[in-house]
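Following this message is one structure expressed as C-alpha cells.
Yeah, one chain of the complex is gone here, protein chain that is, but the others are all in their spots.
Let's turn to subunit A:
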C-alpha cells in the first residue's frame, strides 16, 4: 500500500478541480445517472438548506501517522497543513458562543498538532455538551509522548470516536496499513483500562466503520452487534456504539475506485441506494466544518474538495452564526454517499 499522500505523489486526483470534473463528467454528464441536484429536486429538497447548527467540526490538520487507502482527507505523515495557535484562538472564540452542542475535532491525527492539548484544555472550559476527538487509535501507541492520551482524554471528559474497519486483522491492515490492527487493539484495551467504553461508563468510546472496498456499509446495528461480539470474545474489548460510514467518492477513495475500475459501479450503487428520507438529515444540515487554516465548509467532504460555504462569511475570523445559517449548501455527486441506504454522516446513519 502507498506510504505517501496523493499530494506528495503529485497524483492528478490530489487536484480538487480534477476530482470535481470526474464527478461531473461521464455517467452524470451523459444523463445515464441523474445529478445529485436533479435527484433532490424530485422531492423538492433543492436547494439544500441548513437546519439548526448542532455540530462544529474542526480539522486540526492533515498530518497523520497513517496513510489509509480510503482516506478522504489524503492525510499522511507528509502533510504539513496544521492549524496554528492563532486560528485555534479564533475557533475558541466561536466555541464559547456557538449554539452548537457538539464540538468534533478531527484531522489527520488531531493529536499530532503540537498545540492539540492546549486547545483541548481551553475548549473543554467552554462547557460544550459533547466534546469529540476522532482518534485513529494507533497514534496512542505511535510514540511514548502519546501513551498518556487515554488519561488526558479522561481528564477532559472527551468523547473518543475511533476508526476500526473490521474485527479481523487481515481486513483492517489491508485498509489502514500493516500492524494497524494490533496497535488499535492495544489502544482500545488501554482506553478500556481507564474506563472508556465500559458498560454504563460516562467516558464514551464509539467506533467508526468504513467498508474496506468498493461496497456500501451493511446495517449499522447488525455490524455493531458483530463487532461487539468479536472484540469481546477475542480481546475482551468493550465500546459503546458503532457508526457505519459510507466511503465518499473523493480523494484517495476516488483514486482507488478509478484504479480498480470500480468507479462507475460504485456510483450506480450509491444512486440505486438513494434514500430521500436521508436527505432531510444529512450532516451538512446541522454541521459546520472548519479547516486547519480557518475556512468554513458545509462538511468535511466539501472541505477536501475545497468547496467553501456559499455565504458572505467564509472564514472563522468573521464567524457569524445567523448569517451562516442563511445559506444554500453546496452539493455535487459525492453527496450521494451521504444519502445511500440508511444515510451516512460522521455520527453514522441518519435515516
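Here is the rule we use: a residue touches a chain if its C-beta (ideal position, glycine included) is under 8 Å from a C-beta of that chain, and two chains touch if they have at least 3 such contacts; residues count from 1.
We adopt the following convention: contacts and distances are computed from a predicted model.
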Protein name as given in UniProt for the chain not displayed, "Pyruvate dehydrogenase E1 component subunit alpha", "Arsenosugar biosynthesis-associated peroxidase-like protein", "ATP-binding cassette domain-containing protein" or "ABC sugar (Ribose) transporter, inner membrane subunit": "Arsenosugar biosynthesis-associated peroxidase-like protein"
Option from A:39, A:166 or A:204 whose C-beta touches the chain left out: A:166
Of A:110, A:197, A:217 or A:294, the residue in touch with the unshown chain: A:217
Sole residue of A:118, A:147 or A:268 that reaches the chain not shown, by the stated touch rule: A:268
Hidden partner interface residues of subunit A, rising order: 166-168, 170-171, 209, 211, 213, 215-219, 222-223, 226-227, 268, 272
